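Every protein chain but one is kept in place in this view of the complex.
Here is chain A:
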């Protein structure tokens, strides 16, 4: 008699993803799927996919999905949630999607206290279009549209979305995590689970920012990319829970 100790979550489809070697999207997808399974809400979950590298995530999640226009996922998710208040609705967005073109939508979804969950994947670059500067690109970071390194005199400083959103009353849970090592993955999963529980308890808006690597567009091996992230991103984008309801914090 053998016991199955590890299996693909029900909430993931059995297909290979298109993500580059080393990319963190796959890990983050899996953590979300595990959480959906553990909360036993697969049958009433509706995900909203972004425009960006994870545009095809509707092929990987095994529940109802809507593909949104670039940046508009929080508005689309709002429409879905207002039709089905009992459903579990989340948006999955990258930094170009959420922190540039979709800034108004994420801010107002949070301000309204929209009872949705957002997973925000921040890899400090536009991946799908081939490595352009994002609002979260670090100072001096070289991209195809900041070929001499990001110059804050002309482009300002990188936006810290979690800190900004945490100032809004409607945002009930805001955390920044990373999936660069097993310990952080466990913490990331816990944060994602809490963000969904906030929604299930009807408390308001919840967002988890996940720092992620982009070896392809950073021009590094996956291992180098993880080191670069730890050395450069984590100091500017500190990990932690920025906002949590008292009853959840315990």
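Keep in mind that, in the parts below, a residue touches a chain if its C-beta (ideal position, glycine included) is under 8 Å from a C-beta of that chain, and two chains touch if they have at least 3 such contacts; residues count from 1.
As a convention for this text, contacts and distances are computed from a predicted model.
J.: Match the chain absent from this complex view to the correct UniProt protein name in "Unannotated protein", "FeoA domain protein", "2-oxoglutarate oxidoreductase subunit KorA" or "Ferrous iron transport protein B".
T.: UniProt protein name of the non-displayed chain: "2-oxoglutarate oxidoreductase subunit KorA".
J.: For a quick check of understanding: of A:20, A:39 or A:65, which residue touches the chain that isn't displayed?
T.: Going through A:20, A:39 or A:65 one by one, A:65 is the residue touching the chain not shown.
J.: Out of A:42, A:132 or A:184, which residue would touch the omitted chain in the full complex?
T.: Of all options in A:42, A:132 or A:184, contact with the hidden chain holds for A:42.
J.: Return the single residue from A:53, A:87 or A:211 that touches the missing chain.
T.: A:87
J.: Go through chain A and note every residue touching the omitted chain.
T.: Within chain A, the residues touching the omitted chain are 42-46, 48, 55-56, 58, 61-69, 72, 75-84, 87-88, 104-105, 107-108.
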